[in-house]
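This report concerns only the one structure given below.
Heads up, one of the protein chains got dropped from this complex, but the rest are sitting where they should.
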Amino acid sequence: MTHAEHRPAAWGRWGADDERGALNRLGPQAALRGIATVREGRSIPLAVPLRAGKGPIAGRRQPLQHFMVRDGGDYAAGLTEKGFGFADDCVVLSTHGNTHLDALAHVWQDHRMWNGHSADHVTSHGARRCAIDRVGPIVTRGILVDLAAPGGPSDHDGHAISLAELVAAVGATGCTPAAGDVLLVRTGWLARWRRGEATEALWAGLAPECAEWIDEQGFVLVGADNIAVEQGPSADPADTAPLHVELIRNRGIHLMELVDLEALAATGRAEFLLMIAPLPLVGGVGSPVNPVAVL
Amino acid sequence: MTHAEHRPAAWGRWGADDERGALNRLGPQAALRGIATVREGRSIPLAVPLRAGKGPIAGRRQPLQHFMVRDGGDYAAGLTEKGFGFADDCVVLSTHGNTHLDALAHVWQDHRMWNGHSADHVTSHGARRCAIDRVGPIVTRGILVDLAAPGGPSDHDGHAISLAELVAAVGATGCTPAAGDVLLVRTGWLARWRRGEATEALWAGLAPECAEWIDEQGFVLVGADNIAVEQGPSADPADTAPLHVELIRNRGIHLMELVDLEALAATGRAEFLLMIAPLPLVGGVGSPVNPVAVL
Amino acid sequence: MTHAEHRPAAWGRWGADDERGALNRLGPQAALRGIATVREGRSIPLAVPLRAGKGPIAGRRQPLQHFMVRDGGDYAAGLTEKGFGFADDCVVLSTHGNTHLDALAHVWQDHRMWNGHSADHVTSHGARRCAIDRVGPIVTRGILVDLAAPGGPSDHDGHAISLAELVAAVGATGCTPAAGDVLLVRTGWLARWRRGEATEALWAGLAPECAEWIDEQGFVLVGADNIAVEQGPSADPADTAPLHVELIRNRGIHLMELVDLEALAATGRAEFLLMIAPLPLVGGVGSPVNPVAVL
Partner (left out) sequence: MTHAEHRPAAWGRWGADDERGALNRLGPQAALRGIATVREGRSIPLAVPLRAGKGPIAGRRQPLQHFMVRDGGDYAAGLTEKGFGFADDCVVLSTHGNTHLDALAHVWQDHRMWNGHSADHVTSHGARRCAIDRVGPIVTRGILVDLAAPGGPSDHDGHAISLAELVAAVGATGCTPAAGDVLLVRTGWLARWRRGEATEALWAGLAPECAEWIDEQGFVLVGADNIAVEQGPSADPADTAPLHVELIRNRGIHLMELVDLEALAATGRAEFLLMIAPLPLVGGVGSPVNPVAVL
């Protein structure tokens, strides 16, 4: 897939200075649409538990470190005899190290990010454009497609989920996507990883050809239960993360990764209220998140 | 205020092994009740922006550190000539350093936490009981009381908000609290801090006498725009954090601190759908959060 | 090996409150003795290079993380047009993660450290007794024994170097140990690890029976090119680190690990001026070090 020899059509769609991309499609109507799907009011968290030193985690990133700055042992050891005691902790956390939301500043091509912002805006001081604190809360309808059923298109890794497969799966939900929706894709990789049948070196994911349709449907964000939403590694070694480029960079559509969709998929529900609240890390290029689906 | 010479009445209320406390009151009905308050579908985030090296932050805790592991400068410096580029980051974060939710494992008295669990369960390895990953998503109705209007009970610091003041304020909302609700209290401290009129050494907050009523109303969590929900420093120097002990330890009611209630208070709305999704940090005693109010 | 059913003979040798152990044997005469061995004045560093994310590293410890807080890329990206530029960095470092010196507070048995100090002194706040900042600079004579020559007692892993083998090797140096000396032992593990022939799961090292003789010779510290100086894992699964207990805890003799002895051993020199300067980390239980041998 070639990228960006031409100016992406979506650039400028929401103004020359825009930093939020397709989130501009997200408004109160999307929240109401999400709310309208709620039946019993049950909530399901979608974050993988954060365990110090454990994965899954993409290459090069460091596992979580969790330090107790004060704990019960201090008191057991006689630190103080007063009745009151407390514990405090601190983490060293890669923002992309667990269930997380990528900022639009996370990727670029030819040194230009979403909407043509220069990657020069991203330095040791953080991202001055398209950072994660531009996102704000996402409250909308989520649509889940579960492609990992046995015999389904994603019951193994090393497979790219084609546009046809994605369209069919969304169609099968009976939901008609609308501007502001979030698409969640269960590839099955996380479940296979937990069973020891998959590694962080190979995962099923969406093929780049899905990008245009995803955008046309009005999705503002795509999340998946794998490392990169798109297939990994990329089918084209010369094109590291084509779907990241097509969605994030060219269309301003956010990606959310390492999403735990097991419990949600087990409900059989395809649409639900979905709430994603990234931490407003000023200048950040990602945030850990614990998305919530309300059924 | 004396604590815990007797076994708190709430211990055992949800079983001898319970670790979630009053969150046991929280169920699908609470979410539906919250959803029922939604009118236009507008979302307001309640987290203070996370800025490296900046506060507000309670004593002894270290400000956020934000490191860019890869950035646009690497490419500007010729790290690679390939078109594709990405940025990654990492944080060193005190879980209680910004807008956050305390775990029930955060405090104890006489070496016993909520429900009598021993503080021995909280060591360098984290909390084996009552940790933040026991909380799960909180989706419910939120009730906001704004006590910081000029001339109101909390238009200055060094003041404890009395039970009478709190009851009156909740009454004035026209809302009748129900089991599962969350109470948000605007003390005005954060606004005063931003204007340079307050410091982390002194803040208005709830008086300990509010605890029983809060519990009786069925609130599962209390959040505030100050450092500790309760007044700080404590009126009794021999009793470091009496409301923490009464609510968290004795009643299993969670506390959420450094909540940015400015925009929410400006709406004039008293009740709304509220979603709080702590990161499932296994063994953690707190989590940064970005709560979302949907109006 | 049984430990500490009896009070170790060395406890109290330098006073009931002593925290420095056998370092009390170290004085100006030891430095002069070390200096007397210097011939040409050539220096050899003994630290393994510290590489972010790389080992070797003992289990459970996290590899180094190295963050650039400011770098040349910031300027290439146009952060500033001023002529002057600088770089700054920050590390997240396990003190025992690379070439390092253990503090006497690093280990205990039956909750008592060196000289009977209670392990209660070691809490989240650090070590109040026997911490690494008690050590100070070590300037003395070093004696190197290279047991890893082909066919030698340590040309493979999974082997404990016996007292007889150690005594013979020291004898073969022609040096007579004196009070204040440091003993360096080349087991060959690091070289084998670098060749991919060894892992952090198994390493040759000294047998616990060596402890008494080491103490009698007057050595103040033992260093080795492996993870624990002693054999690993311990020959007795019920006795995790017997030599640590016998040397550090019972005799106040420090241990230094992951020492790179390759270049030093290649010189064929057995004695040299040795300087070890741990960082004075107040309350720390270890320090990275870059020891220097001067020949």
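Here the chain labels run A, B and C in written order, and each chain numbers its own residues starting at 1.
Simple rule for what comes next: contacts are C-beta pairs under 8 Å (C-beta built on N, C-alpha and C of every residue); 3 or more make two chains touch, one makes a residue touch a chain.
What you see is a predicted model; the values in this text were computed from it and never measured.
*Asks:* Quick one: which shown chains sit in contact with the chain that's not drawn?
*Replies:* Even though it is not drawn, that chain still touches A, B, C.
*Asks:* Of C:G55, C:G126 or C:G218, which residue touches the hidden chain?
*Replies:* C:G126
*Asks:* Touching the left-out chain: which of C:A172, C:A201 or C:V282?
*Replies:* C:V282
*Asks:* Looking at the whole complex, which of C:H106, C:H159 or C:R192 touches the chain that is not displayed?
*Replies:* Within the whole complex, the residue contacting the unshown chain is C:H106.
*Asks:* If I consider the whole complex, including the chain that's not displayed, which of A:A30, A:V92, A:A211 or A:A228 touches that chain?
*Replies:* A:V92
*Asks:* In the complete complex, the non-displayed chain touches which residues of chain C?
*Replies:* Within chain C, the residues touching the omitted chain are 3-4, 27-32, 35, 38, 40-45, 47-52, 60-62, 66, 68-69, 71-73, 75-76, 82-96, 98, 105-111, 118-127, 133, 136-137, 139, 239-241, 244-245, 273, 275, 277-286, 288-292, 294.
*Asks:* Please identify, in ascending order, the residues of chain A that touch the omitted chain?
*Replies:* Chain A touches the chain not shown through residues 65, 67-69, 71-79, 90, 92, 124.
*Asks:* If the missing chain were put back, which residues of chain B would it touch?
*Replies:* Touch set of chain B with respect to the missing chain: 53, 60, 62-63, 65, 68-71, 73-74, 77-79, 92, 119-125.
Basically, only the chains that are shown with their structure count from here on.
*Asks:* Report the chain whose CA-based centre is farthest from the CA-based centre of chain A.
*Replies:* If we average the C-alpha coordinates per chain, C ends up farthest from chain A.
*Asks:* Find the geometric centre of each of chain B and chain C from their Cα atoms only, then give the gap between the two centres in Å, rounded to an integer.
*Replies:* The mean C-alpha positions of chain B and chain C differ by 45 Å.
*Asks:* Distance between chain A and chain B based on Cα centroids, please, to the nearest Å.
*Replies:* 25
*Asks:* Would you please write down the residue numbers of chain A that are in contact with two or more other chains?
*Replies:* 60, 62, 68-69, 71, 73, 92, 119-125
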